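Got a structure for you, written out below as structure tokens; questions coming shortly.
Only a single protein chain was left out; the remaining protein chains are all shown in position.
Coming up: chain A.
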Amino acid sequence: MIRNLATDRGRGPAALTKHRLFWPAAALIALLLGNLIVSPRFFAVEIRDGHLYGNLIDILRNGSPLILIAVGMTLVIATRGIDLSVGAVVAVSGAVACVELGSTSILLAIGAALGLCLVLGAWNGWLVAGLKIQPIVATLILMVAGRGLAQLITGGQIVTVQNGPFLAIAGGYLLTLPLSFLIAMAVYALTSLVVRRSALGLLLESVGGNPEASRLSGLRSGRLIWLCYVFSALCAGVAGLIISSNVTGADGNNAGLWIELDAILAVVIGGTQLTGGRFSLGGTVIGALLIQTLTTTVYALGIPSQETLLFKAVVVTVVCLVQSPAFRAKLVKRRRRPESPAVAAQPEKVEVAS
């Protein structure tokens, strides 16, 4: 991705719009600029209590669980799969950590939480890769059962914690930046590194592009797919720790509720197609930040509660439309209809080229 940017830059500004990160990034910037126009103080960032403080920092901090989950989701989607269980895994992870904190040390509690998440991920992966159950059905099982499991662990209560180090996961700062965002970025950077600097990314794309062909060419696609689900659950587990740390407690019902849908949306906005194959981790991070910016925008602009969902839907629709090459082509065509047809054909060429 970094390499792509460099080569694209060489070809001038026209090439920039063809870059696959262009439209998600443009949407994010447009949303931020919209905020700036409506409330000039939106971008104000200051140092308070030795750390950065402002709306932008809130977006990074509150958006980090979504970034984490969406990064895991990207790899799953790249293999033509989908993981609906991440929200439930978030709840399970938080529940285990908060309950265990009552009796053991923080490291053991986190270890137990993430360990269970790995098991849950392995379960998902086995259903999909081992039993060849359709991913949407296979992960639906855990999506429903996982919340029950979380409730069982917490006994239906909101388990609150007062452990300083645990609360620092979401509330702490390192080098003036939110710790949770640094965790998310570390996971993103590590994933990018492993996926892009080794053949793993290529293998994932080929499995997603055509599972049968890649199996026939000697790829052990089953193991690869299994790994993706384990990784997705692990990401969700870490996000669960951040979310429960943020509210100083485990809430089996509401922790990570519907976050799987936000994560899928983030992946799609980021330019990865649900049909598998090519994927973009960087795009996913931008997509996740876009969604969090939208939430923060709603609060910052003081949009009335009754209109919140509609406002979000409108923004998401616009973003998706703008990203669709077919829609852009139509728009351009309509505008250029009076001119010669040769000009109108141009956008379609772009599509073929990319």
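Convention: contacts are C-beta pairs under 8 Å (C-beta built on N, C-alpha and C of every residue); 3 or more make two chains touch, one makes a residue touch a chain; residues count from 1.
Convention: contacts and distances are computed from a predicted model.
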item: Hidden subunit of the complex - UniProt protein name among "ATP phosphoribosyltransferase", "Simple sugar transport system substrate-binding protein", "MoxR-like ATPase" or "4Fe-4S ferredoxin-type domain-containing protein"; value: "Simple sugar transport system substrate-binding protein"
item: Which of A:Q151, A:S192 or A:Q273 contacts the chain that the document leaves out; value: A:Q151
item: Hidden-chain contact residue, picked from the options A:S221, A:T296 or A:Q323; value: A:T296
item: Chain A residues touching the omitted chain (full complex); value: 39, 41-42, 44, 48-49, 53-55, 58, 62, 123, 126, 141, 144-145, 147-152, 156-158, 160, 171, 243, 246-249, 251-255, 257, 295-296, 299-302, 305-306, 308
